[in-house]
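Everything below concerns the one structure shown next.
Missing here is one protein chain; the remaining ones are kept as they sit in the complex.
Right after this comes subunit A.
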Amino acid sequence: MDTLIAQLQRQFRDYTISLYHQGFLDDQFTELKKLQDECSPDFVAEVVTLFFEDCEKLISNMARALDQTGNVDFKLVGSSVHQLKGSSSSVGAKRVKGLCITLKECCDTQNYEGCVRCLQQVDIEYKTLKAKLQDLFNLEQQIVQAGGRIPQVDI
């Protein structure tokens, strides 16, 4: 008989695997998970929250820069996207990182249209990831509340 815990755990496992398979997350996220232990039980959550805050700030900076039509400061955009790329690779947000690379290229070639389009995609992507991770954390909470242990997922 499937207990609630087992069910939740299975759900958790499937969801995590799907996230990896869909390319939302990569190995770096696994590494992050490894760093979570009794000393820092909320490590991943903290990092991820910080990352999303960073995303928001950087994206709004870039949007503002791109809004100055005719006088776009591509250098500012470039440095912001560089930061975002760094952050996303530290966290393991694979798709976001890929989009950042494309955005960087557009920025280097001063392709305004490309930049705008890429930025929109980055925005969508990070919000999607945020939602998904939120769901994942909720699942975790439920498991913990139900008294179970969070399963180790090997990709």
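The definition used in the following text is that a contact is a pair of C-beta atoms (placed from the backbone, for glycine too) under 8 Å apart; a residue touches a chain by one contact, two chains touch by 3 or more; residues count from 1.
Definition applied: contacts and distances are computed from a predicted model.
Hidden chain, UniProt protein name from the list "Dynein light chain roadblock-type 2", "Ethylene receptor", "Metaxin-2 isoform X4" or "60S ribosomal protein L4B": "Ethylene receptor".
Summarising the interface, subunit A meets the missing chain with residues 27-28, 31-32, 34-35, 37, 39-40, 43, 46-47, 50-51, 54, 79, 82-83, 86-87, 89-92.
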